[in-house]
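What you see is the complex with one protein chain gone and the rest in place.
== chain A ==
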């Protein structure tokens, strides 16, 4: 490679690679159980076998993604220790509680998921099988909550005193419930749900675009888009609160994301654009007052600019692109289900129009892309710190001289896992199409209304 060897740089790349790959599966892992639970619940409530089959098929595909999520989660758990031993030595004193509890939450989920998968037709009461979903949803969401609180600790380290490099006065709960935790955990959870709703919605939309107009897919769309609508409202609301959090606690991250250089009142929001070499913004759209409103809720509020911070403490300005793309996709993801519900209400003939179906289909990959972009913005935006204001990233890294080789090793591993899981998922559903399964289970003959 052309890079000069630097353990910290390679450690960052490898951590980014592993997490970037993991969060695709983790996001699905957090959100899909909730959607499965909705589908099964609808099936029981409406006594409609189509919804039950939906839950069953989603669960079947979900196992494959869970497997990759579990193993890459194990990877990142071990890699934290292997790549960032100095950071873990310090952070272990303060955040091992949420890390520990994350494992418990996952354990809980894993046990019940095993039971759920193998008891579809075992209980006399169908509700009992549905009840198994509750610990799974709780476990999935809580593990996301705990692990995100670890990440928010890195953004807003609290719950200890540092005097001459020695940690004292540790308060595990204050570390866990740091100021960044509420907005971060809420944002992660709701976007996981939103992304999962869109990914599942995409499947139905693609099937219908290919000409399969079975009522099963229509029900899938209705369920996923209604859920997506609710979650998108949540996403917008929490996104706004996240902006206000940043303005208060991490103004340099907000300023870098918005290319806001000078502290000023009535600050405009910079949308799009490019940055010249001497930090001039060109071709951007400026929305008057919008940044002040985003940051503090009033148009006249003062927003701290990047120039207030010494150069070595500024995040890279490239994060602006990530932030803008994330927000743009977020707006798109709110618009599509809104349009779907509107058409359903006013113009039912149009609600399965090709344009809208394509819009939903595109929303699947876009929602995952937005997850990645938002995560990159959050992580790169807190550079140069690994522990904001306390430990710089290179200080936390390993001193090993083999991180580059490990980077290539894992690149290969994730390529193989990614391709294999895609192949397996495709085969699974291609070899056993909905129509076939509906028939073999005798659902359509029993008159699941169509």
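Methods note: a contact is a pair of C-beta atoms (placed from the backbone, for glycine too) under 8 Å apart; a residue touches a chain by one contact, two chains touch by 3 or more; residues count from 1.
Note that in this section contacts and distances are computed from a predicted model.
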- Item | Options "NADPH-dependent glutamate synthase", "Alpha-ketoacid dehydrogenase subunit beta", "Na+/H+ antiporter subunit A" or "Cytochrome d ubiquinol oxidase subunit II": UniProt name of the undisplayed chain | "Cytochrome d ubiquinol oxidase subunit II"
- Query: Among A:81, A:127 or A:262, which residue is in touch with the absent chain?
  - Reply: A:81
- Which of A:38, A:58, A:153 or A:410 contacts the chain that the document leaves out: A:410
- Query: Which of A:35, A:68 or A:387 touches the chain that is not shown?
  - Reply: A:68
- Task: Based on the whole complex, identify which of A:41, A:108 or A:350 touches the chain you can't see.
- Result: A:108
- Decide which residue listed in A:17, A:44, A:97 or A:162 touches the omitted chain of the complex. A:97
- Provide the residue numbers of chain A that touch the chain removed from this figure. 60, 63-64, 66-68, 70-75, 77-79, 81-86, 88-94, 96-97, 99-104, 106-108, 110-115, 117-119, 122, 135, 167-168, 170-173, 398-400, 402-403, 405-406, 409-410, 413, 417, 420-421, 424, 427-428, 430-432
